[in-house]
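Here the complex is missing a single protein chain, while all its other protein chains stay put.
In order of appearance the chains are A and B, and numbering begins at 1 in each one.
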Amino acid sequence: MVYRTQEFIDRLNQLHFSGMYDGDFFLTWEKTDEEIAAVFAVADALRALRENNISTKIFESGLGVSLFRDNSTRTRFSFASACNLLGLEVQDLDEGKSQIAHGETVRETANMISFMADAIGIRDDMYIGKGNRYMRDVVKAVTEGHRQGVLEQKPTLVNLQCDIDHPTQCMADMLHVIHEFGGVENLKGKKVAMTWAYSPSYGKPLSVPQGVIGLMTRFGMDVVLAHPEGYEVMPEVEEVARANAAKSGGSFTKTGSMAEAFRDADIVYPKSWAPFAAMEKRTDLYAKGDTEGIKALEKVLLAQNAEHKDWCCTEELMATTRGGKALYLHCLPADINGVSCEDGEVEASVFDRYRTPLYKQASFKPYIIAAMIFLAKVKEPQTMLKALEDRGTERLFRK
Amino acid sequence: MVYRTQEFIDRLNQLHFSGMYDGDFFLTWEKTDEEIAAVFAVADALRALRENNISTKIFESGLGVSLFRDNSTRTRFSFASACNLLGLEVQDLDEGKSQIAHGETVRETANMISFMADAIGIRDDMYIGKGNRYMRDVVKAVTEGHRQGVLEQKPTLVNLQCDIDHPTQCMADMLHVIHEFGGVENLKGKKVAMTWAYSPSYGKPLSVPQGVIGLMTRFGMDVVLAHPEGYEVMPEVEEVARANAAKSGGSFTKTGSMAEAFRDADIVYPKSWAPFAAMEKRTDLYAKGDTEGIKALEKVLLAQNAEHKDWCCTEELMATTRGGKALYLHCLPADINGVSCEDGEVEASVFDRYRTPLYKQASFKPYIIAAMIFLAKVKEPQTMLKALEDRGTERLFRK
Partner (left out) sequence: MVYRTQEFIDRLNQLHFSGMYDGDFFLTWEKTDEEIAAVFAVADALRALRENNISTKIFESGLGVSLFRDNSTRTRFSFASACNLLGLEVQDLDEGKSQIAHGETVRETANMISFMADAIGIRDDMYIGKGNRYMRDVVKAVTEGHRQGVLEQKPTLVNLQCDIDHPTQCMADMLHVIHEFGGVENLKGKKVAMTWAYSPSYGKPLSVPQGVIGLMTRFGMDVVLAHPEGYEVMPEVEEVARANAAKSGGSFTKTGSMAEAFRDADIVYPKSWAPFAAMEKRTDLYAKGDTEGIKALEKVLLAQNAEHKDWCCTEELMATTRGGKALYLHCLPADINGVSCEDGEVEASVFDRYRTPLYKQASFKPYIIAAMIFLAKVKEPQTMLKALEDRGTERLFRK
């Protein structure tokens, strides 16, 4: 058989993940190692089925609701692709960029949009302490709505990026790493450099570096977090990374030197992010409606930022990685020197060399999202995968 | 059998509603009592099928076109849910808020969007004399287009709220009432208080109170319309209510006292709306492009409005209803004292107590819309319901 559904079923048979049924996906570190492995197995299985023209539609009708606080072509298309893959029609809920809904409104809106919703994907990453909280409020509301008989089904929530974690991105990154290294069993002892890099646009979310150290420390790898002083990430997430590393037999260390992080690294992830403390301050100023204060803060941040233009993923630095051939990761779009900006996160020749792997890295995201929905909606995933194969509906009709 | 399709078929077998085939839904009072009952029966049947995981997709492809003059998350999702339930893909037509299309443009656009459209849902409630008229122009255009061979099918129009009626809302309200009271046969002699209530945002459409008195008077209930002086609704609709009451053996009365309306009421529907006369004036000013005039009018209206802050659904008033337990209705979102505003339509503790029934009330809307489309598109609804059950396609694949 060309497609290897049984292989994925065998993988799933060795894992315990029944807790994911009827659940939601907020943070990777709330899931067990076996649950994380189950997401990867289902993502691979769905991809194999699609590549073999076998339909993976488990829904014959139903809605997937997307809610984005800011414009996001890529995330929107990833979510739409995942929904389409499973048979859900996407409906976008536009609540506006700046409006942060509270209490009654969240509870009510969450129910009003969910009468036919099987999945809700939310991206809300702009304000510290808000995004993840908002997602949990939505889940609380629809869970109650379902319990009370208002909703015929409880939609499953997929965190498409919050102030704390970016699980769909980081799990796509990780699945890419697993494929590039030929299996999760080959990752022990590999060195990962999650490092800050300069970008002219300050203020990028912290969810990627936090998500990466919170996830990649689970695989026995040596994860190094590097950044200039003042660009600390959330201490709680560093604590997660430390605990993960201790448990997995890997390590989690920090350094203020990009060069040190890159030295002998097997994987590098150089990316700009905003200082956590500044983001907290911005959230407070925003809550107070202090526009002048926000402007002043931005000025300070840009000046601080500009002092670190030397934090760039250069050819010189890449040469210091393991065999000069570390796997370069980025969540895209990257700030490329001389292409999208004068000085940025990466030199053009480095980016060029890794373009195809970078695009492949991104290509896992729709499948990761679909797998998260699948595991929340399907009681017996192995049986379902077998049933999809047996049903054998062609995605592109060919008979 | 868990799902009771035969029960709904039996109900339909006792009704005459063949006039709905190939029709449209503009105003409830243009439909016979049996046609209204048929919508309820089909809505219940579709819901029962979905709750039992049986697909109700009667369309294998086709578009449902939504046209909203103002932003409307809830109506949008209700329509999208109904379309999805039947197998239609939603395409939004954005004509802009203020632009009122005329003659040639309406005729042409209506045809250009309808080549694959099986249903068109329009919400156009902002200007007196315009919304319902616009819907009829659209229907005229597509009917002619179909007759001339331009369109392979005539899309059915569903009025998602106009200047006169709000049929999908009021029929969802009514179906909720029927379920809460255990059947339409239990409604005779029940007292309904449709009353004005204060809201800081003046200018809400009249379609809800008009729709409620135009529909609920058909069931032998005693419907009381209460509002302060100056908040009259359209006289034509009051006439409809009076005629309905006479025919159904109920009554339709008016009062200027909220307390009188609430006394011994079985059902209360306290809700803000704008004065009809003022809305007419605003429409004229708008047509003349008289921005200063509109501003001046708004000032007067807000001042007039502020004199009636005592029109609020309080615990004290609720205590005067039948057993202190009248069913509280609202089309949502409500203006809740101390939650969404300082003074509003309802006290927070009243709203809290009725939250679940209110959400349930809203949950009927997608099924009402779907039933309206179903009855316009399916020549033999009973046969189709049986066929859907026999087909037995699972909504969420489980085999």
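A few notes on this one:
Rule of thumb we're sticking to: a contact is a pair of C-beta atoms (placed from the backbone, for glycine too) under 8 Å apart; a residue touches a chain by one contact, two chains touch by 3 or more.
Predicted model, so just to flag it, every value in this text is computed and none were measured.
Residue-wise, the contact with the chain that is not shown comes from B:Glu152, picked out of B:Glu30, B:Asp70 or B:Glu152. If you put the hidden chain back, the residue from A:Val39, A:Val65, A:Val90 or A:Ala265 that touches it is A:Val90. Against the chain not displayed here, chain A makes contact via residues 50-51, 55-57, 73-74, 76-78, 80-81, 84-85, 87, 89-90, 332-333, 336, 339-340, 355-356, 359-360, 362-363, 366, 393-397, 399.
Hidden from this view is one chain, which touches chain B at 57-63, 89, 91, 93-95, 103-105, 107-109, 111-113, 115-116, 118, 145, 148-152, 377, 384, 387-388, 391.
Quick note on the criterion: only the chains that are shown with their structure count from here on.
Centroid to centroid, with C-alpha atoms defining each point, chain A and chain B lie 41 Å apart.
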